[in-house]
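Below is a slice of the complex: some chains, not all, each in place.
Chain lettering (A and B) follows the sequence in which the chains are written, and residue indices restart at 1 in each chain.
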Amino acid sequence: MAVINGSSRENGNTDALTQKALDGIRYTSFYLKNYKINPIDDQRHVAGGFDKVEDDYDELISQVLQHDVLIFATPVYWYGMSGVMKNFVDRFSQSLRDEALNFKKSMSDKKAYVITVGGDHPRIKALPLIQQFQYIFDFLGTEFAGYLIGEANAPTEIFSDALSLENALTFNKALLKHTEK
Amino acid sequence: MAVINGSSRENGNTDALTQKALDGIRYTSFYLKNYKINPIDDQRHVAGGFDKVEDDYDELISQVLQHDVLIFATPVYWYGMSGVMKNFVDRFSQSLRDEALNFKKSMSDKKAYVITVGGDHPRIKALPLIQQFQYIFDFLGTEFAGYLIGEANAPTEIFSDALSLENALTFNKALLKHTEK
């Protein structure tokens, strides 16, 4: 299991809720902010296809693909995933053209979960983000196995939001059950 | 009027549709790809607030804010705005803390439009993106005055999508009418 974390901070609320949600589960964390990931340069329709990009994406995605279960953990920034995570996801278009990677087939064998934490009514206002992830996973054939929405703003606030913590516990149980199968 | 363009390419479909939609209207274009805009480092809750960032964002946003009508033009990448545009929007959080900028007041006096072009059923699958923009504009107090969704994939494909072109024409008329007021 791998966590792809789109926060700009470590030890923020998204991190904290993710750790609660994954308690007792072994997983690898990828903090996107620690990688150099360029925005996509859309060369899908250019003769010769995508140029090689001098950044960390190729290495990162090949590591990510070694995991069967992916957790996309992102703060809700402006009612969407963070820009850092969006740049990562945008580069999937490049991976789709990378024949050696077998990207779509690989993703279609995986389960994905989303964990997201926001400050402004996220249980309503992060729903377009959940719907966006649904379309992403539908396209890739990835099973969208569940999501967890937390509410918090200032650091450590998540620890005082009882509903978020209860939901994390429930998410944890479901995840343990799914990963046992 | 200013167009904030989140494409990775100039002269792509988003560009083409935007030009159709703005035919006969004077506007300034900001191609985000031509600016260095770092991802947000969320320091809202750090003593001392946001550090000064060495990139083009501050200069760019101050130029953008001089316009009364903003057009957010973005390709639909993975059922959302491009990462380049998302990084730009994420930095609004920094602008909100910049007292000299009077960001929220300034944005609350503006009208905004969204133009977006996608290849995979965008009139359905870009709706979460439209809903996300609604939440963004609601937060800022900006009037969300309209949106235009185009369908195209390969370059210049937009020119053969009659529905997109018709809708651009209608959008153009509405925009002309709005901007006259």
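Note that in this section contacts are C-beta pairs under 8 Å (C-beta built on N, C-alpha and C of every residue); 3 or more make two chains touch, one makes a residue touch a chain.
None of these values were measured; they are calculated from a predicted model.
What's in place is 2 chains of the same protein, and the file's complete complex has 4 copies in all.
Note that in this section only the chains that are shown with their structure count from here on.
Here the spacing of chain A and chain B, counted between their Cα centres, is 24 Å. Residue ranges on chain A touching chain B, taken from their complex, read 7-9, 12, 33, 39-42, 45, 75, 77-84, 86-90, 92-93, 120, 125, 127-129, 131-132, 135-136, 139, 154-155.
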